[in-house]
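With one protein chain removed, the remaining protein chains of the complex are shown where they sit.
And then subunit A:
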Amino acid sequence: MTATQQRNPASGGGETRTINLIQAVTEALHEELERDERVVLFGEDVGARGGVFMATAGLQATFGKHRVFDTPLSEASIVGAAVGMAVRGLRPVAEIQFADYMGPGFDQIISQAAKIRYRSGGQFTAPMVIRTPSGGGVKGGHHHSQSPEAYYTHTPGLKVVMPSTPYDAKGLLKAAIRGEDPVIYFEPKRLYRASKGEVPVHDFTVKLGEAAIRREGSDLSLIGYGGVMPDLEKAADALGAEGVSVEVIDLRSLVPWDKDRVLTSVQKTGRAVLVSEAPRIGNFMGEVAYTIQEQAFDYLTAPVGQVAGFDTPYPYVQDKVYLPGPNRIVRACVQALNY
């Protein structure tokens, strides 16, 4: 781990280090295992191997096989067992190897994890976290590249988050583990090593449900989350070079999502472009767009723009065409600016 000791304004002036996103995940898991004996971590290949992306590397060696363990190859068993453990008093953190493989565990997620609090009148609850790498950009074909967050944001009872920086990855994961609800924690796999940033040395959390303003601007609000965030920054740079002042917002949490921050921004800029890489129909950003038109209609000077994946399975060849890149984002912004 790099040990660049720096000051981070976001951390209230404490010591920070620069790490990448996957290191942030590993550190969060390590610290939470250390902090609370009820935390257990399991999934396919998370033990000796340390996960296919090495997010859990070294944790079994440190905490033992009763805290960090491999399971049979069954997502239904992994999620279902997590629900049972959580109901019985543990704080399970389950890993699903790829978000694409949540399918076999889907019923356990939506019928059990999401609903047990509600259907039991709060007598039973399932505080648990399901971590899973998601999104494209790694030449994985459709089974290793999908962005299935909308299925989960559509399920009441679940919280859904997706960080794009190491700071958020660590802070959100710790908050998720300490929370009282089931959380689906998507990790944008293409940013595992590509996203680097300062993270406080001391313990901290990032509250679920608060968006982050990545840069302030006055002409247009560019809103995204997860793997597309670096492309939003590039688009904002390109537009900035043309004299356009872009406000960049990272939602970080989808359920709950930060309506206030988004609306405040749109009321200031009058224009919004929403970006995600999931297919467009039923995309979570549809909800954001709807809310903007419903609650900030009078402030809009252009229709809300959207850049999304195509309504096709994620392809193997031409995957770069599939993903919204900076140019497609810039074009959507220009359209809103010229409206």
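In this text, contacts are C-beta pairs under 8 Å (C-beta built on N, C-alpha and C of every residue); 3 or more make two chains touch, one makes a residue touch a chain; residues count from 1.
FYI, contacts and distances are computed from a predicted model.
*Asks:* Out of "ABC transporter substrate-binding protein", "FtsW/RodA/SpoVE family cell cycle protein", "Heterodisulfide reductase subunit B" or "2-oxoisovalerate dehydrogenase subunit alpha", flag the one the UniProt entry gives for the chain missing from this complex.
*Replies:* Hidden chain identified via UniProt as "2-oxoisovalerate dehydrogenase subunit alpha".
*Asks:* Touching the absent chain in the whole complex: find that residue among A:Val52, A:Leu90, A:Ile213 or A:Ala302.
*Replies:* Looking across A:Val52, A:Leu90, A:Ile213 or A:Ala302, the contact with the absent chain belongs to A:Val52.
*Asks:* If the hidden chain were put back, which of A:Arg178, A:Lys196, A:Lys234 or A:Lys259 would touch it?
*Replies:* A:Lys234
*Asks:* Taking the entire complex into account, which one of A:Pro92, A:Pro127 or A:Gly140 touches the absent chain?
*Replies:* Of the listed residues, the one touching the omitted chain is A:Gly140.
*Asks:* Residue-wise, where is subunit A in contact with the chain that is not depicted?
*Replies:* Spelled out for subunit A, the touching residues are 44-45, 47-50, 52, 70, 72-77, 100-101, 103-104, 139-144, 234, 238, 280-281, 310-313, 315-318, 320-323, 325-328, 331.
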